[in-house]
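The structure follows.
Note that one protein chain is taken out, while the other chains of the complex remain in position.
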Amino acid sequence: MDNLKHKGIFRYFFNCLTILSAAFFTVLSIYCFKSEFIVQSSFIDFSFKFNALSLFFVIFISSVSVFISIFSIKYGEKYDKKPSLFIYSFLFILSMIILVISNDMLTFLIFWELMSIFSFLLVIYEGSEESRSAGFLYFLMTHIGTILITAGFIMLYLKTSSFSFDYYKGAAGIMILAAAITGFSIKAGIMPFHTWLPYAHPVAPANISAIMSGVMVNMAIYGILKFLFVFSSGSNSFLGIILLIIGALSALLGIMYAMAQKDIKKLLAFSTIENMGIIFMGIGISYWADIENFKSLEYLAMLAVLLHVVNHGLSKSSLFMGSGLIDKYTHTRNMEKLGGLSKKMGQLSVMFLIGVMSISAMPPLNGFLSEWYLYISLIGSVFTGNLYMVYFSIIAIALLSLAGAAAGAAFTKLFGITFLGKPRTANAENAAESHIVERIGIAIPVLLCIYIGVYPYQIISSLNAVIFYLTGGTVSSNPFSAVHVINARPFSLYAPALIAVAFTAVLLIVFLYLKSFSSDKKRIFETWACGLDEKNSKAQYSGGGFSSSIMKVFSSFYSSVSEINFEKDVKKYFRSKSVYTEEVNDIFEKYIYIPAGKIYLKISEIFNKAANSANINISLGYLFLSLIACFIIYIFIIR
Amino acid sequence: MIMEKIAELFIILILVSVVLNVSSPFIKFAIKLYSFQSLMLAFYILMGAVHFNSINLYGSFAITVIFKVVLIPYFLFKTLKKVKMDKEIDMYIGIPEAVVFAGSLTLLSNLIAQKIIKTGITFGSFVFTISLATFLIGAMLMITRKTLFSQIIGFLTIDNAIFLAANSITHGMPLLVELGVLFDLFVSILILSILILNLRRNVAV
Amino acid sequence: MNFNVQHLIFGTAQFFIIVVLAPFFAGFIHKLKQRARGQKGIGIFQFYINFNKLLKKELVLSKDATFISNIAPHIVLVSYLIILLMLPAFYRYSLLGVSSDVILIAYSLALATFFMTLYAMDQGSAFGGLGASREWFLTVLSEPSLIFVFISLAIYTKQGRITDIFYFIQKGAANAFLSGIHSGAVSIAIPFLLFISLFIVSISENARIPIDNPETHLELTMFHEANILEASGKHLGIYEYGSYLKLTVFLTVMSLILFPYMAVNIYQIPSALIIYVLKMIILCVIIAGVEIVNPKMRVFRVPNVLSVSFILSLIAMILSIRGF
Partner (left out) sequence: MYELILILPAAALIVSIFADVLWMSYLQLAVSVLVFCAVAAIALSFNSVTVFLGGFFFVDYINLVILITVSTLELFVAFYSFGYVRTEIAGGISKRKFKFYYFWKNLFVFSMMVSILSNNLGIYWTGLEATTLATALLVSFNRTKESFEATWKYVIMCSVGIAIGLFAIVILYFTTSQVYGESLRSLSFINIMQAGAKLDKNFLMLAFLLALVGFGTKVGFAPMHNWLPDAHSQGPSPVSALLSGVLLNTALLGILRFYQINGAAGIYYPRYFLIGFGFFTILVSAFSVIKQTDYKRLFAFSSMENMGIIALGFGIGGIAVIGSLLQIFFHALNKGLLFLSSGNVLAATHERRIDKIRNLSKNFPVTALVLLFGVMGISGMPPFAMFLGEIYIMTGVFRSNILLGFLVFILLVFIFIGLFGKILKMYIGNTDSEEAGDELKSGKTAHKEVNEGAIHPFMVYVPLILLLLSSLLLFYIPSPFLNIVKSASAEFGGRIIF
């Protein structure tokens, strides 16, 4: 057993198993498309069905988990001592894949909960105190979410008296949708319910946080799409506007909090919240347009949603894997301790740069594409001229543009502080280039990011099947003269391939021009640090300093506590040492969650005093009192 | 007719004994009262037996006397000797209030009995009132007194009340059942006294 | 895209003309300012000479510099050039006009900022980080109003491409002009609001005086200069040229918002070109004026100004919705 562990048999076996099963399910779902399996049991039947949506998600999950498995074939070697990691992650991925193909309520709930359980076990894998608290918070929130979803399903069952999804089409009223969507958005980490996410994602091992952040949160999107576009009885369009606004708010707040973080993984976790918010905006517009019957707008928004799911999955998983490598080779995740990594880890830094550009929506990469589609659908919803929608979508545009700029700032901070400049501590000094397999695991999604960004027509035309399944229409995706029709008005065009070609061409021209007309003389020299000691890496700008000015402007979002401690009795102007501490607290956590917990504790204390007294006389008193109470109720109320 | 009057006398005596029990802080006296009360119950059952001339009731008279009048008080006295305490000091409410409370409970039970009993079985209603009152007062004993003994006494009083009801509204439970009930009661008293001893050994009650 | 040789030729020509003219505008503003201050001042074409000289100089790189230092300047320059490829300065069919989406333009500017700030942080100098931080501080504040300006243009004209947008305004204006009466097709208020808001944005984006002062290298005042402080030789040249191009982009857009006149065929091109240059010169004068009369403001007063521009663009958008 032990020598098996040390050889890392488990690691190889289960990662390969993951890859194989992912491939198997992909093939299965392609070949058994639109067919249904029912696994008979004595009491409940487990039924599975392959439709376009589930096919899309199966392929998405399997591909991302394949990259991550490739990555963790090498990366996971430091976890060989406790190989349960690989078993759990395999089961985790498996349950997610089965979740999306399940076609009845009980199966869905069972695999949903299995997914939560395994991810929880992975979150507490490290076994440290913080992982415990994070895991508990995560599991509690997701349990609440599951209960809400269960409530929704139960109400659906009562409405249709059937467990199978086939009968749920158009059955869900506003109550059911509200319950289920609240439950799902807890899993997605949308703003009021996001508290678990920034704790749970960082403590897990990097490959797991990659899966959780790149794939698992999208299961919630799957559920919401299922409810809103398949089960919904199309009653209330205002729900769409609510989703739009909540999404926009959590996009903005998420990225604002991300900017304040020191921990790389925490920053990425908050950025996950932002991206989920963007996806929610798309869903909201699409649902609203669905009800209000603006078809082409609905298709566009849906395209934005699906595209963003894919893009976010790819770039976020690659970024999390990269952060895992940084953690592995420098033994710290704190940006303020890093710096100058791109000389030590050259190729990683290139891939990380592309990931960062893609997730902060820089043209011509894929992140920009989906965000552009979202902008277009927002403009389209302004064109609809519906009174509420116009104003809410203007607000949404404002929030989204602010979030976009803030994302640029946050990820510049991430990349600049981590990879550029001088190494700030010894950890960064002794960093080494990662193993080739790990880099391959990251390289594939990064290349996909570029591919989708540059030539998206392939994926758009395949996404059209999903869009058709959900909304009954498609979006034209013709490379050079695609004019998107919004409410019978031909609207704007962004031709990625053209832009990419032009970009490279101009870059080439500029490069050649400078090559020919400028001197090649080059001198390498120390950076000038105003005559101070050039070697001093403390002279650089710190991550906290980078974001502080923006945080000062938007200080109302953070309830941040900052203080500067000077040493006493030193010369007034030349202080040898001064300590600056700043902590940023989540406003929701500070003003909603913690007080609620306090109230619960207080109530239960009162109850405990009253109900569970050790005194036997009081207990007997309760006994007889309840007897008398029953009599009184019986005599004076019922009769 | 005269028999019923005598029976009512016995019943009243049962209630009186319970009220006396409420009014006295002494445990020995309480146990004696209990045995007296059980005797009254037994006599009441005897009256019934003579009145209806049923073997069943004769049998239940016998076992009542054996278990309730003799055995259980005997064991309680033995335990009491072992733990050496006769006056109970602590109760939650003072004796006068307790007595008043007992009276009001009697009124309440009368009200309930009037509500519940169908008009016509007046005899039944009277006994039912008394038994309900005994029941509630026994409960009050258990609630208001801290000492373990008086809890046992209260429990036994409740049991008597139920027996009274059983023998009044019906003509006694089937003998088999009654035997089982009394045996269980006896064993539970044994166990409780064992517990008292143990608690005495471990804790200062 | 209906392929058309004429469009290709004149689009390319327009692109190169703007690129070549760009340093001239910057130099002109500079000259005006110096004159107004009573200095003798440099020649208007000084910036061409600077550029040429910088290209000839040797390149000094920091020890800590990575591959970013080598690619960033080029990407910054290219992203400005791409925008210029889209702008219909005086010829309606710009080269990339078919894909000249407004949001794309806004994000391309962000791309340039992204790489410039990365370059700034690359050498691990205190100034670089400072510059990067301040640059993003400005961008975060000005990006929403920039996007708002563009989107409200799009909504106002119901067009997506910037070429179509300005052509729409032009036609509307022409109709209004020719038919004498003020037809509802075009309104003056909305473009004017947008112009003001864009003007404020462009002052902040182009490191002009009330917000930034590109002429000093005082660490308290630097925004833009701090980013390129470590740049030297051709990198510095590229950055300088990039800044001229950026200025030109903003001036061009402003000129088109206020008074769109784009040639649709060969015969209009000369007049269009002249009018374009005139408009640019007027705008240069305005900017120089603003720079002269205003003092440099504190950093944390910048949000107030930019919020004004944001609100103006918001009002413009709401007004432009009124159309339907």
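The letters A, B and C name the chains in turn, as written, and every chain counts its residues from 1.
Rule of thumb we're sticking to: a contact is a pair of C-beta atoms (placed from the backbone, for glycine too) under 8 Å apart; a residue touches a chain by one contact, two chains touch by 3 or more.
No experiment lies behind these values; they were computed from the predicted model shown.
Shown chains touched by the hidden one, complex as a whole: A, B. Of A:I30, A:I174, A:I509 or A:I603, it is A:I603 that touches the chain left out of the display.
Residue A:F139 is the one among A:F10, A:Y79 or A:F139 that touches the chain missing from this view. Within the complete assembly, residues 41-44, 46, 106, 109-110, 113-114, 117, 124, 127-129, 131-132, 135-136, 139-140, 143-144, 146-147, 150-151, 154-155, 157-158, 175, 600-601, 603-605, 607-608, 611-614, 616, 618-620, 622-623, 625-627, 630-631, 633-634, 638-639 of chain A touch the chain that is not shown. The omitted chain makes contact with chain B at the following residues, 56, 116, 118, 135, 139, 142, 148, 151-152, 155, 158-159, 162, 165-166, 169-174, 176-177, 180-181, 183-184, 187-188, 191-192, 195, 198-199, 202-203.
In this section, only the chains that are shown with their structure count from here on.
Distance between chain centres (mean CA atoms), chain A to chain B: 70 Å. Per-chain Cα centroids separate chain B from chain C by 101 Å.
Centroids built from CA atoms put chain C at 35 Å from chain A. Listing the residues of chain B that touch chain A in their complex gives 92, 112, 115-116, 136, 139, 142-146, 151. Against chain C, the residues of chain A that register as touching in their complex are 339-340, 342-343, 346, 349-350, 353, 357, 360-363, 368, 372, 375-376, 379, 382-383, 385, 390, 394, 397-398, 401-402, 404-406, 408-409, 412, 415-417, 419-422, 480-481, 489, 491-495, 498-499, 502-503, 506-507, 510-511, 514, 517-519, 521-530, 537, 539-542, 545-550, 552-553.
Considering their complex, residues 1, 55-68, 74-75, 77-78, 81-82, 85, 96, 98-99, 101-104, 106-108, 110-111, 113-114, 117-118, 121-126, 128-130, 132-134, 136-137, 139-141, 143-144, 147-148, 151, 154-155, 158-161, 230, 233-234, 237-238, 299-300, 303, 310, 314, 317-318, 321, 324 of chain C touch chain A.
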